[in-house]
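Note that one protein chain is taken out, while the other chains of the complex remain in position.
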Amino acid sequence: MRVVVSIGGSVLAPDLDPDRVAAHAEALERLAADGCELGVVVGGGGVAREYIEAGRALGANEVELDQLGIDTTRLNARLLIAALDGRGNLSPATDYDEAAAALRRGEVSVMGGLVPGQTTDAVAAGFAEAVDADLLVYATSADGVYDVDPNVHADAARFDEMTPAELVDVVLPMSRDAGASAPVDLLAAKLIDRARIRSVVLDGSDPTAVVDAVLSGEHTGTDVVP
Amino acid sequence: MRVVVSIGGSVLAPDLDPDRVAAHAEALERLAADGCELGVVVGGGGVAREYIEAGRALGANEVELDQLGIDTTRLNARLLIAALDGRGNLSPATDYDEAAAALRRGEVSVMGGLVPGQTTDAVAAGFAEAVDADLLVYATSADGVYDVDPNVHADAARFDEMTPAELVDVVLPMSRDAGASAPVDLLAAKLIDRARIRSVVLDGSDPTAVVDAVLSGEHTGTDVVP
Amino acid sequence: MRVVVSIGGSVLAPDLDPDRVAAHAEALERLAADGCELGVVVGGGGVAREYIEAGRALGANEVELDQLGIDTTRLNARLLIAALDGRGNLSPATDYDEAAAALRRGEVSVMGGLVPGQTTDAVAAGFAEAVDADLLVYATSADGVYDVDPNVHADAARFDEMTPAELVDVVLPMSRDAGASAPVDLLAAKLIDRARIRSVVLDGSDPTAVVDAVLSGEHTGTDVVP
Amino acid sequence: MRVVVSIGGSVLAPDLDPDRVAAHAEALERLAADGCELGVVVGGGGVAREYIEAGRALGANEVELDQLGIDTTRLNARLLIAALDGRGNLSPATDYDEAAAALRRGEVSVMGGLVPGQTTDAVAAGFAEAVDADLLVYATSADGVYDVDPNVHADAARFDEMTPAELVDVVLPMSRDAGASAPVDLLAAKLIDRARIRSVVLDGSDPTAVVDAVLSGEHTGTDVVP
Amino acid sequence: MRVVVSIGGSVLAPDLDPDRVAAHAEALERLAADGCELGVVVGGGGVAREYIEAGRALGANEVELDQLGIDTTRLNARLLIAALDGRGNLSPATDYDEAAAALRRGEVSVMGGLVPGQTTDAVAAGFAEAVDADLLVYATSADGVYDVDPNVHADAARFDEMTPAELVDVVLPMSRDAGASAPVDLLAAKLIDRARIRSVVLDGSDPTAVVDAVLSGEHTGTDVVP
Partner (left out) sequence: MRVVVSIGGSVLAPDLDPDRVAAHAEALERLAADGCELGVVVGGGGVAREYIEAGRALGANEVELDQLGIDTTRLNARLLIAALDGRGNLSPATDYDEAAAALRRGEVSVMGGLVPGQTTDAVAAGFAEAVDADLLVYATSADGVYDVDPNVHADAARFDEMTPAELVDVVLPMSRDAGASAPVDLLAAKLIDRARIRSVVLDGSDPTAVVDAVLSGEHTGTDVVP
């Protein structure tokens, strides 16, 4: 089973806690031990936010800010690789070919962001497309996809299951509003839709949730089923 | 005045007609002669479509299809560079740094697509962000931005002027429907919105329309004004 | 058995027909299934010719025209890779090291042109040299090597077998005359000669001809035997 | 006058304070306005330390830890570049050729670390060698070079002036002891010595100290005079 | 006037004599001082021959031997760059784009070999094509082009002037015989012919001969006039 896991920055590195990174690495190793081919995309987290804030204060434009974020995701990817203790690629992949080549070599293939203008959510979807993944897991700080932003609407309802097209529909209006936070980025949703990738969106703060979701299909988040 | 021009594939290369490419090059040269610093992003056109169709028939996945498209945009970029007769960069830029460096050297800085999962519309917006462009011109096969898809709705109304946020609002629902064709890609619209880039969407089939829009502000398309 | 196959552009892609590409991929897969290590170099074909004509009309110089051709060979290489359905390298190799590395990994190693001033014929010979290939097959639009150009001389005689030095001798005068078309480029012949590479020149319009030539030595073309 | 300035991580980014970065950028801009050609090498600071600690806890080896440090220096370099507002190179240089090329283009040429096993002190000395700099300034957290570590020895005496060979002599024994902190790394001292580079070591916490040292030769640190 | 000069390895570096390299650099500087835009391609010479012999004894194949030769040409190119004292590019160009970019920056643009299977003669012709050079000078160990190999035939006659097509005709039969040494490689001749590049072949052992040939057209070698 070929799986791409997106580990959001707020999940992997809200601050730099080696125990948290180790726990995520351990979850990935359990999946690998079970025979999964694994691609991983990691986000930026707290340090990325700090650099971006500093950059904005210094007059950096949006592309420069994105680049600060991307570089930080790669630092986080290096931490995860270190925690994988030789099972990962040597350095974070910088394009889909490198990422796919690591998979072919039997490595846990870790990468961060790719280019300005794209979130790591979208990179994860692109990675899944590129390697024809069987499953794409978003380990996020949200516990699934809601019909409306649950931080704003008390009566927001979570989807147990939805189609990629429905995911796009739900994410579209959230994407209109800078304040709202979609559990998955709109571009990611559209890539999931076009390539019809089976996906799961779940609360990744406990890394074992990813293991359960992949190995047994058990999770409390949202299944996106083409 | 620093301007990024996006020349859609259907505008530059519906088929490979050197006269059409030469006319676009001439328009760019007139802008350069008038003192504009020029970035140019070109699309794929007919050949891209042929390669993508062949790739799809052969079982290529979406990332592989995008890559076929990107490679073709670079071929088109080479044609435009040849037509610019030494005023362009030597080869199409492959990231924003290369593209910006060419601008710094005083060259007309031409590029094609960048990475899978992004259209050249979005690349053009990213290029404009990266170099703090004063103006971003979409030379498309549409003659502006309509409230609904004019190919579907006979009573569609064209905007003379709109804000970036309105552009996002208009493009969002079009982006939901694979059949509909937004004049500008949603990701591009969102980049325009976040970076507050003054933009124009116009019918680029006559290249002199771009010259007039840039030099005199005269055009029959849509102004996007932050 | 290590084999490099050169598939001429006029053979693989006179136009973009996925069925033709699929047939060539299938032939390669049969060879791989039979235990062959396979390198493949593909030519430009119809699209290359179109881009080169357009480039020439726009004043491109010879190096720029060659570059258009090379880029097109890489597009064709991507199509073939897609058709190989995961057995090929991820993207066309851009130098002999990359090409050889793919062979080492057990992939069908596909590449297009390399640098201006060299045909894909010569690249195929260089690839064969670089990996000490046991056999080099030119799948061309000609059905072998003739003593004089058969398109001009009705009494041209095809060689069943010849030495590399004889190949050079035959190709030399053809290379003097821009109108004549040697079945194999002079530089390629000279590389074959210096490295003493066993080669076959045959009509590749039916891809199974390559399979028969490699697996059983049966073919109606010309053997070049050092 | 061609000057390379090394801004230590503890000076530029003990924490991520945009005002501090802006002050350093302003000092550099004053030097550039005065006609200096400027190379700048920045260190890692607090974030580097955090990543290295996390990496160490996760079992990263020394090369991996260095790589975390290097990546962070490049993030800091991006912040400084943003603060330089278009006068710097577009992205941090990744080798001496790139760094020298930026100087040739008239840009303030900023870089971070280069390869594992080398500090940014040594990179600064290498940069100065590579471009035949007239002056190399170390803006450090120390206020000059002492005969013994002033943090350990109350009677440590600061040099006003010394030769490169003396610098090596002083730094050598400090380098023996992991606890001690030389104001300049031993490898850097040896590069300064072999290339006979005029250098200044000074307290860089106030960026204007660098300006004064370069423009008037006034400073309270140590002159290293070949 | 844009000139590409090919300095053969036997001319620049039969052995490693800095005075000889300095003399060639001085000749180039005189041309540059006179307003010439200069591209330079250097050969391998004695060290290349030594490495190639050692490689052959160790069983290296032809591509590996060529690579040894190419790497040595780049070492020679670095020497020439050092001798040009800041007027050259920072490091030898590794493709025609890099080489052309150095010319655009006003540098003397130096390069060595490019890829296996091509001599530096051919690279020089390709460079000349790529930058639309007005003149291509081969500073060789021969004193011009003869109708037959003058080392073999006592009555060989030197051409004062010939067309590119004649050059191809003369070089073709020499290229058939491994023992014979054409003053210019056949591939180079064919590139000169296709791009109609005005060329001079002369004895380069005295570097001032190149200066005279370029600035006054005076030389005792052979003019190739399209």
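Letters A, B, C, D and E mark the chains as written, and numbering starts fresh at 1 in each.
The working rule: a residue touches a chain if its C-beta (ideal position, glycine included) is under 8 Å from a C-beta of that chain, and two chains touch if they have at least 3 such contacts.
Bear in mind the structure is a predicted one, so any value in this text is a computation, not a measurement.
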Partner chains on view for the chain not depicted: A, C, D, E
Identified contact with the non-displayed chain, of D:E53, D:D134 or D:D169: D:D169
Hidden partner chain, touching residue among D:A93, D:A122 or D:A182: D:A122
Residues belonging to chain D that touch the chain removed from view: 61-64, 95-96, 114-118, 122, 125-126, 129-130, 132, 168-169, 172-173, 175-176, 186-187, 190-191, 194-195
Contact set of chain A toward the excluded chain (per top definition): 90-91, 105
Contact footprint on chain C, counting only the chain that is left out: 97, 100-101, 104
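Rule of thumb we're sticking to: only the chains that are shown with their structure count from here on.
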Interface sides of chain B and chain C: same vs different residues, half threshold: same
Multi-partner residues of chain D (each touching 2 or more other chains): 91
Overall pattern in which the protein chains touch one another (line/ring/star/complete/other): other
